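Submitted below is the structure of interest, expressed as structure tokens.
All protein chains but one are shown in place.
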Amino acid sequence: MLEELQRLEPFRAEVRGWLAANLPSDWRRRMLGASEADHVAFQEWWFGKLMAAGYGAPHWPAEWGGSGFSFAQQIVLYEEIARAGAPRLIHYFVALHHVPGTLLHWGTHAQRERHLPAVLSGKEIWCQGFSEPNAGSDLASLRTRAVRDGDHYVVNGQKTWSSNAHHAQFCLLLARTDPAASKSRGISYFILDMKTPGITLRPIKQMTGASHFNEIFLDDVRIPAENLVGPENEGWKVAQSTLSSERGLSILELAERMKQGFALLLADARVPGPDGVPYDDAETRRRLVDIHVRIEALRVLVNNQLGAVLRGEALGVAPSIVKLYYSDLLRDFTRLGASIRGIESQHLEDVLMGGPNETGYWMQDYLYSWAWTISGGSSEIQRNIIAERGLGLPREPAAA
Amino acid sequence: MLEELQRLEPFRAEVRGWLAANLPSDWRRRMLGASEADHVAFQEWWFGKLMAAGYGAPHWPAEWGGSGFSFAQQIVLYEEIARAGAPRLIHYFVALHHVPGTLLHWGTHAQRERHLPAVLSGKEIWCQGFSEPNAGSDLASLRTRAVRDGDHYVVNGQKTWSSNAHHAQFCLLLARTDPAASKSRGISYFILDMKTPGITLRPIKQMTGASHFNEIFLDDVRIPAENLVGPENEGWKVAQSTLSSERGLSILELAERMKQGFALLLADARVPGPDGVPYDDAETRRRLVDIHVRIEALRVLVNNQLGAVLRGEALGVAPSIVKLYYSDLLRDFTRLGASIRGIESQHLEDVLMGGPNETGYWMQDYLYSWAWTISGGSSEIQRNIIAERGLGLPREPAAA
Amino acid sequence: MEFGWTPEQEDYRRRVRQALDELLPEDWDEVYVPQSYASDLQVDFSREFCAGLAERGLLVPHWPREFGGSDSPDWNHFILGEEMKAAGEPRGAQYMNVNWIGPTLMRYGTEAQKERHVKGIAGGKVIWCQGFSEPNAGTDLAALRTRAELDGDHYVVNGSKIWTSYARRADWCFLLTRTGPGKKDITILLVPMDTPGISVTSYPGVIKFGHLNEVYFTDVRVPVENRVGAEGQAWEIVSHALAFERVGVPRYHTGLDALDRVVERLKAEGRWDDDPVVRARAGRLVAQFESARMLTYLVVDQRVKRAPPSTDSNLARVIALAAVNEMMDFIAEYAPEALTGGDLLLEDYYRINIPAGITGGTNEIQMDLVAQRGLGLPRG
Partner (left out) sequence: MEFGWTPEQEDYRRRVRQALDELLPEDWDEVYVPQSYASDLQVDFSREFCAGLAERGLLVPHWPREFGGSDSPDWNHFILGEEMKAAGEPRGAQYMNVNWIGPTLMRYGTEAQKERHVKGIAGGKVIWCQGFSEPNAGTDLAALRTRAELDGDHYVVNGSKIWTSYARRADWCFLLTRTGPGKKDITILLVPMDTPGISVTSYPGVIKFGHLNEVYFTDVRVPVENRVGAEGQAWEIVSHALAFERVGVPRYHTGLDALDRVVERLKAEGRWDDDPVVRARAGRLVAQFESARMLTYLVVDQRVKRAPPSTDSNLARVIALAAVNEMMDFIAEYAPEALTGGDLLLEDYYRINIPAGITGGTNEIQMDLVAQRGLGLPRG
């Protein structure tokens, strides 16, 4: 992997130069506590800049308006974006990764024509409607129902932990079309227009005051049959394409940003705390070292996965391992930050919109780390995937 | 790194074939609870076999009787030895790694001539006299004194956690020659003949009943001046050569063996326990997955270090990170094993001489993991190295 | 050894519960409690509630009769505290008044101060705030920088205080000021919050619904007669005051309540009966909170017997804080939705305990104390 990346040093220099010239140096100041509207506008502006430079859709095929970069180029690009501390394109995450990953494989031509160019125009924000309340550790046990009614499906149910649903025009929705089938069968996959009547959003108010996530209530929502993606009752398979569309690049970005977050914490740890005590006592040192070691391990785990993608190898449960490792680490890391800053951490700061998971407001970061764990396929789900597919342990008892 | 290793597939096949043909299938049975004498004889026999095949000293230069293998070849060889579950050459570890690593750089020609061929003959076992009791986390604070007296040095003091000292003919010894100099200065490096009068050994009896380690008491022990290695008072520098002589291969071997140990534990976890309860409950699954994830991370950390060696890069604190990661993991892993086997673990089994750190007698393995942590440069030392050199934190307060 | 309450103590507990029944509004649990004890709503309500307690002789029963108390036994005082805490501490801001500000003024105050403030507190209608912490000084008195300079018969105060709960509604501030350059040159002033030059700014905080207050003092003139004790006597007075807090809040009540709430949620979701792991964790939490309860009782018993100070009160806090810490993790793991608008009471419990549970600095210090003083003592 390294050799391939070394050959890309000129490309890396080019990206770095572009970022230095184009990333607004004051973006953090502008986005600290920014309004939702300002943040939407800023994300759209920054995505437009990236698109104009050819960096906005590096993994999209050229025929659909992307840069058609090699995977190695994508790695370099994501590394540089993270190292520059550029804003995360969180509003476009689903649209840029999950939408093409799903539609290019399962979508009709009409669906692709309708949505793919719109995504790259920056005008179309997407969200995901997979998770449901009380589904516990098993996505396949979802209960939202879709019933065929002429040339429509009528959907009733509830989704939760949907990121940025309040900004989204469309949603990738899973609903059960055959209630008699066993768990992962009888599920279908839809494109849901968020303007359809019968949709109600309830923001999930995090303890930090922010609400990145929503519950989505679906009450006799009518979806045209042409918005079905893939065959009826095969939605579980379609969803696998969605979930595997992101081949390690966003975790690369997160791991790279975490390294920077750690540098921030190290700097914090050198500052005397609110009680005038220097925080280089033995226990704090020990905890800092242990977190550092785990960040190093995360980085090589990510590289390992990227290497496997580069070589075209099957990933197996590697993505779950990396994701689980990251989630646990993010929680322990931010908790250490909160503990080092002590009483100061109780002050609630403005949220940095589009910032990393380690903003340096450690208590907020710690509280957010829980939401992160739940929203993106919980750690329990990852553990079960690893236990069953990786270790060959029997399925978890149904009740647990 | 991967490409280099792929080119070595024929070599790998050759090694694997040789091991299949030459590794006694009953060696575990023979070495389970074997006497010390039988174990010494067996180690010598196995080392002889390896030497005859050209696998005994892969990293030694050809001029001194080694195979002069490339580092990539060494990686393949160690991987295969570990995967075959071959005995660990624990009696020869110091002699094969630390002795040439030190003497080839710092030794006189006479010292090399005297010792290097003898090591490869299998007749010379070496031990290390670095650690001292109560030295805490700092090797440089050692207190064993060596005073020049004519053409000898007279040594007094105490060493501890010396592995296999009771079998050794020679010892790599650190002693303080200038008590006025600050910590890491004023130390000198000696070759100590273990037959010299004034040496007393006390076995350190582990809870498992085994005693791999010894305390060494030095009472007016006279060492000829020609046995000084490197300049007087420069022993600290010489010791750095010793400690860096082993460039990740033994941790590779340990990590590879740990993967096999985990397979053993997984098999154990499927067997109903002594109370007739199957051990696939949610908590055990969770713990198994977490250990598995950490073993994967260890493996990629090791690969990362080996890759850096292959590319000739400076390792920095990477070896300390890997070592610390391994030690913590070994402890948690074997503890999980003991907890899964429950009451059965209380039965003390015979020790598998030359076996891996995960023999499957989990309680014994767990108890041994503590000794492992202390003996090979404790986890505290590794943490301090990482904190000071890796993170640039201030030195630990002297008192702590 | 004798565990259990006397009939008189049981009666007393019933009396307290009855007062709570009579004084709390019907929507107390639903509306008031989730707003947190430092909310304007609760602080304002405490004037009504504490006045009601005062009428029933339940606001300052542990005080001497000369100050309006009834010299009630320590165990009764403890029972009162347990019941208040179990009800969500409706005394709110005034918990401080009756537990240490009043008693401190009884001992160190001038006759005029006693007449005004001790009586005021006993009436249940006065709100105090505590001007201790400062930016970059935390709880270290030696680092305080808010200055008070004598100018005729007034002190002129300049500086600022942080983490000043209740400041938005307080009538008075128990203020620590610096009156000289030395480490111990700290002096206590009683400052009316409506004095010109005082401004209160509120910031959002994570630790509770509502706000953290900062109080700024700009040329605030405080009459010399508002000084408590002599100049430089603050260390002694504060140490004495804090001794009243030795037992601390009985955290086990709210902890066990929170645990019950999580368990109810898990049962409703069908995740309780078949999951031995979650039950085992809940069981350990019960054990920890009950330990804290027993140790707290032991401390009260020592106080009742006027035993010399021991580290047992620290022990009780260490155990309670460890339990709180585990309880927080338990909520976050097994009922995370509760922390995002799904259960205001659990969320409030979590927020309030963040300083104790997560930042935990105090906890470390307590443990060190225990080890320094508690080991090597004769036992058995």
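General observations
For clarity, chains are labelled A, B and C in written order, and residue numbers in each chain start from 1.
Quick note on the criterion: a residue touches a chain if its C-beta (ideal position, glycine included) is under 8 Å from a C-beta of that chain, and two chains touch if they have at least 3 such contacts.
This one's a predicted model, so the numbers in the text were calculated from it and none came from an experiment.
Looking at the complete complex, one finds that the omitted chain is in touch with A, B, C. When the whole complex is considered, the residue among C:V60, C:A148, C:V228 or C:L256 that touches the unshown chain is C:L256.
Here the missing chain is touched by one residue of B:A338, B:M353 or B:L393, and it is B:A338. Where chain B meets the missing chain, the touching residues are 133-134, 136, 204-209, 213, 273-276, 283, 335, 338-339, 341-343, 345-348, 363-364, 366-367, 370-371, 373-374, 397, 399-400. Touching the omitted chain from chain C are residues 1-5, 13, 75, 82-83, 86, 253, 256, 259-260, 263, 276, 279-284, 286-288, 290-292, 294-295, 297-298, 300-302, 305, 311-312, 314-315, 318-319, 322, 364, 366-372, 374-376, 379-380.
Along chain A, the points of touch with the absent chain fall at residues 281-283, 286.
To be clear about the criterion, only the chains that are shown with their structure count from here on.
Chain centres here are C-alpha means, and the one lying farthest from chain B is C. Comparing per-chain C-alpha centres with the mean over every protein C-alpha atom, the closest match is chain A. The centroid of the Cα atoms in chain A and the matching centroid in chain B are 43 Å apart. Averaged Cα coordinates give chain B a centre that lies 55 Å from the centre of chain C. Multi-chain contact residues of chain C (touching two or more other chains): 275, 277. With touch defined as above, residues shared between interfaces to two or more other chains in chain B number as follows: 281-282, 286.
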